[in-house]
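Complex shown without one protein chain; remaining protein chains in place.
Note that the chains take the letters A, B and C in the order they are written out, and that residue 1 is the start of every chain.
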Amino acid sequence: MNLSRRKFFINFGKGAGYLALVASLPQMAWAKWNQKAFTATNLDAAIKAKYGELPIVDSKEVNLKAPAIAENGAVVPVKVKSSLADVKSISLFVKDNPSPLTTTLNLGKNSLADIQIRIRMGKTSEVIAIVESGGKLHRASQQVKVTIGGCGG
Amino acid sequence: MRRKITFAVLAVCFLSLAACSDDNNDSSTSEPASVKKTEAVNYQDKVNQDVKSFRAFYSNKFPNVELTEFKDGVYAIDQATREQWLEIEEFPPYELSIDEGQEFFEAPFANGKSYRDCFKNVDQGIRQNYPFFDSASQQVVTLELAINQCRENNAEPALEYGMGELAAISAYIANLSREKVFDIKVPTKEAYTAYMSGKQFFYSKRGQLNFSCADCHLKIAGSNLRADVLSPAIGHPTGMPVYRSNWGELGTIGHRYRECNKNVRSEPLAYQSEAYRNLEFYQTIMSNGLAVNGPSSRK
Amino acid sequence: MATKIKIKVKAKEKKGIVKAKLLVKHPMESGMRKDKAGQLIPIHHLKEVKVDYKGETVFHGEFGTGVSKDPFVAFAFKGTAGDKFTVDAVDSKGNTGNVEVKIK
Partner (left out) sequence: MKLIKFTSIIIAVLFANSILAGPAEEAIEKADKTRLEAKARGFEWSTTSILLMKAKTALAAGDNALAEKLANQAQKEGENAIIQADYAQLHWQESIPL
């Protein structure tokens, strides 16, 4: 973990040095933030870092709702619902973001697979929701267009 | 030396050209005829006429939008983005600012008094009464100006206009005034002069891009400017202050004016400058009859 | 210099399902943005939010810089009106915040 963290900062060059200091501050006991997955720079690496070799299937039981055209790439409302049983986690990836993994939402056994979040998108991209359930990854994706603003209307 | 002479000659040429063009157009009215009238003039009537034709313009342009719906800004006329906006309004980021604003509002000044001593009816809603023409000081008083006047009267330093604490206090006050309807009056000749100055600003082209407020937000409201749908000017002031995702923060109407000016490559004026206050006065009057729905969220 | 993270929560129960909406005040600096002087603003983002109800973690969000400024997240779990749950947050600088919420 420490190694990969260091590597990441080296990759990001100077100026990030003191960030390493910040990042190495003592974390809360329950923290399990997946450094490697969040800093991966392409989709496949991010999914692999997050979920290892779990098989991925496209699923109609994952309902991803995102706008076809984002009003503002800085705030894109996304909803994910699933009828799958025993959902452990829901992750959202933006394929063409510098770091594709935006969030992983881990659920408990009394939770419902019904989440909403607002994410950032640097440019037009595919948005992928991955629902972890029954030892498999269930995927849904949608293209979200991000336009370059004029004056904010 | 030769160059300097050339400059001078050029300058003279340029001036005479400008003079020529002025002469050619002198036949048009150079100032509002109404200002010259005697005391018998009912300024409110004149303003009401303006309001009526201003609205008629938008009603013709957007026949399916009820007048009162214009308070939602661009989302009143753009269904595609309205849905995303409604989702954000479910739990808008400005709610955190309202809470902050309340804390600031209730914190006592060093002299033991507080904002409440200046804004006694805050709980009943006061946002809809601003801006107004203050006959004592002979100027337009906006809510933001009044907040800072309150501070100064209590020996507190003025807050920065634009963003931050002042915007948060403004948001708290606006939130307590929701659903209250704007009905700003123009009772006197002096108030009418301020109103006309705001109107003139609204219709004056400026900046390198040579756009007036009216060019974008009246004439071609609803059209796309690059990726943005231009919002109608009616309903602009109702949702202030505004949390813009572009800013990632809450800001006052003055902040938006400055940004708009920059967008047309015009050097922004100072916060709460007379010109901006008069513009806010004019714009709010054009939105009379609409309800307070600030603070609001916009892209 | 740890600052407390501000969290605002709305939670309503309907037919045994609690729908919770959460708003966190956070700049979510990506580490790629520059300030006016052209200097990179250091990365600073919300990292995790944990929600505990009756001794069980019903929600545990991990967030990267791809989440919008002032993060918003909504989730749902089985619960009862009048009960309370806790929300704990931590960011990349080690700042924390917590709040106890009563279900309406």
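Simple rule for what comes next: contacts are C-beta pairs under 8 Å (C-beta built on N, C-alpha and C of every residue); 3 or more make two chains touch, one makes a residue touch a chain.
Bear in mind that the values here come from a model prediction, so they are computed numbers and not experimental data.
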Chains in view that touch the one left out, judged over the entire complex: B
Residue among B:G207, B:G222, B:G248 or B:G289 that touches the chain left out of view: B:G207
Which residue of B:L218, B:L250 or B:V292 touches the chain not shown here: B:L218
For subunit B, residues in touch with the removed chain: 3-4, 7-8, 11-12, 14-15, 18-19, 22, 25-26, 28-30, 32, 50, 53-54, 56-57, 200, 203-208, 210, 212, 214-215, 218-219, 261-262, 265-269, 275
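The rule is simple: only the chains that are shown with their structure count from here on.
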Graph class of chain-chain contacts, one of line, ring, star, complete, other: complete
Selected interface, A-C versus A-B, where C-beta contact pairs are more numerous: A-C
Centre-of-Cα separation between subunit C and subunit B, whole angstrom: 35
Centroid distance [mean C-alpha coordinates] between subunit B and subunit A, Å: 40
Multi-partner residues of subunit B (each touching 2 or more other chains): 88, 245, 248
Where subunit C touches two or more other chains, by residue: 21, 68-69, 72, 74
Touching residues (chain side subunit B, partner subunit C) in the complex: 88, 90-91, 93, 95-96, 99, 245, 248
Subunit C residues within the subunit A interface of the complex: 17, 21, 28, 30-32, 39-40, 42-44, 47-48, 50, 53, 56-69, 71-79, 88, 90, 92-94, 96
Contact set on subunit B toward subunit A in their complex: 73-74, 80-81, 83-85, 87-88, 216, 224-231, 244-246, 248, 259-260, 263, 298-299
